[in-house]
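Only one protein chain is missing; all other protein chains are in place.
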Amino acid sequence: MAWYSKAITEKKQQIKSLWVRCKKCQSHIWQEEWHNNLNVCPHCNYHGSITAYERINLIFDEGTFNELFASISPVDSLGFNDLKGSYKDKIEANKKKSGISEAVITGEGKINGIRAVAAVMDFRFLGGSLGSGTGEKILQAANFAFEQEIPYIVFSASGGARMQEGVLSLMQMAKTCAGVARLNKKDIPFISVLTNPTTGGVTASYAMMGDLNISEPGAVIGFAGRRVIEQTIGEKLPDDFQTAEYLLEHGFIDSIVTRKDMKKYLSQVLSYYNR
Amino acid sequence: MAWYSKAITEKKQQIKSLWVRCKKCQSHIWQEEWHNNLNVCPHCNYHGSITAYERINLIFDEGTFNELFASISPVDSLGFNDLKGSYKDKIEANKKKSGISEAVITGEGKINGIRAVAAVMDFRFLGGSLGSGTGEKILQAANFAFEQEIPYIVFSASGGARMQEGVLSLMQMAKTCAGVARLNKKDIPFISVLTNPTTGGVTASYAMMGDLNISEPGAVIGFAGRRVIEQTIGEKLPDDFQTAEYLLEHGFIDSIVTRKDMKKYLSQVLSYYNR
Amino acid sequence: MAVASSLKVLTSDKSKHKLNGSTKGKQLSAWEIVKISRHPQRPVFQDYLHSVFTDFVELHGDRYYGDDKAIVGGFATIGGIKVMIIGHNKGKNTEQHVERNFGMAKPEGYRKALRLMKLAQRFNLPVVTIIDTPGAFPGLEAEERGQAESIAKNITEMAALEVPVISLVIGEGGSGGALGIGVGDKIIMLSNAIYSVISPEGCASILWRDAKFAPDAAQALNLTAERLLHHEVIDEIIKEPGEGAHTDYEKIADAVKKSLVKNLKTLSAIPVDILLDKRFQKYSAMGKFAGF
Partner (left out) sequence: MAVASSLKVLTSDKSKHKLNGSTKGKQLSAWEIVKISRHPQRPVFQDYLHSVFTDFVELHGDRYYGDDKAIVGGFATIGGIKVMIIGHNKGKNTEQHVERNFGMAKPEGYRKALRLMKLAQRFNLPVVTIIDTPGAFPGLEAEERGQAESIAKNITEMAALEVPVISLVIGEGGSGGALGIGVGDKIIMLSNAIYSVISPEGCASILWRDAKFAPDAAQALNLTAERLLHHEVIDEIIKEPGEGAHTDYEKIADAVKKSLVKNLKTLSAIPVDILLDKRFQKYSAMGKFAGF
């Protein structure tokens, strides 16, 4: 009985792991189909999360992406401890879980033959939060684009600033934007791709500063959290509040592009850079 | 009897001419008091119209104003005729009536010791409308400020573009703004003072482009006419719509300054120009 | 009232707009040209977008308030030349007219246009603007959000934009609402387009005290391409086929494309400092006056 029960549990888990449940329409999708469809729901077009390396593979021409600044990783400079333990331990756990050492991967490569520098955020690492190492990599990549005079693309996926680094985290907003300001001055294109979710300090810094702000469908993009706003104004917010579609309507997004069209779209708009 | 009647009529007219009726609060004010109060109602602060030369006397230090480009005057280049006759005749009548030859007086002088170039519109001349000659004088004055590298102030009072010059009038918006664009590039201050009324094509060109937009209290400032808007939206507009106070609230005016304080205010803000 | 009148014409898809007989070989009156410029079958911006341009990538939003559908813009290619294209879009049927507010832009439309022009400058792309509007939208909210300021700023910034700018009037060039995207190095008009400081109806209402004198006002205002070329306000006229652009979409597309490509090549060859100086001289010379 014990053995039998265990086998059933295992079988159940095995089956479960073969299916993915869409967070939007709740459909069950075969994992293979989900994956082949780039983690996008074939029924409702919900764009699920993907890892930074998966995104790099989707965007850059095969074998052209050279990772840069990979050795940068967070340190617990404030000795931050909360209810669930130390930031130091969290860093190690997140490194282990995700196999990467910061919430962003940076590098350069070619998109349909066009050279570009990219910073690709990964939500698995501390919720894509903007820490000192994250900011450093995003700035270093901007500086690389500045020196090489080639376009810079940041793919955001972030819950905002990294609380565990206090104001050091807040200052990453200024640090990354200082990099964007230099690109602006040199007329080097900066393209921001906002994916689900992009919120808080990331939205209020580089993610909103693209010459073009592009978004995946349905992505949540906002500054203040939905709950905070509802508490402040004392009413329920509309369902589409802070979605990419809502931001397009309100003038902050140039275009909403599906994941499968993103590579073509980026190379198309970059082809218009004429310097 | 006839003689007696005539004498009464004359007496009435004489009395009438000694009093001014405020357009806002309808009070009767002694003409001398009205004039001494700079054509401002002592009861309700309504700022009545003043001529360009009166304004120049109020703003510039005595004996410092040198008029420039005074010989420019309108021509009827389209041969424009309407119900009331030809534009050509209107020009002559307006010259005679006002004693000036265009809807703006231009020149340079000192404001509490600070050198500045000014263009001062005069509503008496064809409703302060922006014709080719008006635009030419405003541009020439801008060019003078550009060459001399001294601040430029335009006092607007205008019903908008001068219909009788067709698109030539419309193009004065581009012509004057081209002058403002050059001042911008050279970081030379451009101050716009909007007085009652400033509407249509004048508002939609240089009058809104001040580094500082200053207004007299209660001035009507707008693009489309009140009646046109009411017809379009099918409702009555609020009373304070298109007033200086309304525009301040909506972010388009830096400060509302009374006529008697204007000279001091202008010299004060110009003293902050530090190049 | 000016706008209201012209809207009535624009929206009455079913009205005939029959001109008095054939216009071929005949000198058209200003008022007849006004009617052709507003003809419900006349090609609009979105038609040229498909017939003259390829590879259009629409870009949205002003980054302040909204995305005004009365003005459309984005990257596009014409005859192998990459440009930023921005234009009023009236739409082609009642539903589209309403969605696009009959091509009457609000401040967010002008601010989107300016944002795209600045983007063109960064990307070093020439700008082509397509003008077709009864005028800027005369509404309460548009005034509140700075209709005048947004037009003024565009005019000022266009005077200093560091890339070539071509402005093409394809239908109605309605006053400040047209000029707000109209400060080009070259201003081109289709032969039956109009460009006016005020609509003929508006002018008639004010100066003739009755909108029914619009034909007289149209004549007096010198709003036709031919008159404006004479007065050196515009640089070139593109001759429309047959009885107007609406009678031959292909021919007018060919003519527009030829003209734009030619002018883009000419302007792109000019160093930017000389281009800006010429633009300043061009607008400095606008208008006629006595003295000096």
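Things worth noting here:
Going in written order, the chains are labelled A, B and C, and every chain counts its residues from 1.
Heads up, the rule we're going with is that a contact is a pair of C-beta atoms (placed from the backbone, for glycine too) under 8 Å apart; a residue touches a chain by one contact, two chains touch by 3 or more.
Predicted model, so just to flag it, every value in this text is computed and none were measured.
Shown chains touched by the hidden chain across the complete assembly: A, B, C.
Only one residue in the set A:V20, A:V120, A:M208 or A:M262 touches the chain that does not appear here, and it is A:M208. When the omitted chain is restored, the residue from A:N39, A:Q172, A:S215 or A:S255 that touches it is A:Q172.
Taking the whole complex into account, chain C touches the unshown chain at residues 63-65, 107, 111, 145-146, 149. For chain B, the residues touching the absent chain in the complete assembly are 184, 187, 189, 211-212, 248-255, 265, 268-269, 271-275. Counting over the whole complex, chain A has residues 69, 71-75, 77-78, 80-84, 101, 131-133, 135-136, 139-140, 161-163, 165-175, 177-178, 180-182, 184-185, 200-201, 203-209, 221-225, 227-229, 231-233, 237, 241-242, 250-252 touching the chain that is not drawn.
One rule holds for everything that comes next: only the chains that are shown with their structure count from here on.
The chains in contact with chain A as well as with chain C do not exist; no chain meets both.
Highest C-beta contact pair count among chain pairs: B-C. The mean-CA centres of chain A and chain C are about 41 angstrom from one another, to the nearest whole unit.
Centroid to centroid, with C-alpha atoms defining each point, chain B and chain C lie 30 Å apart. Work out the mean CA point of chain A and of chain B, and you get 54 Å between them.
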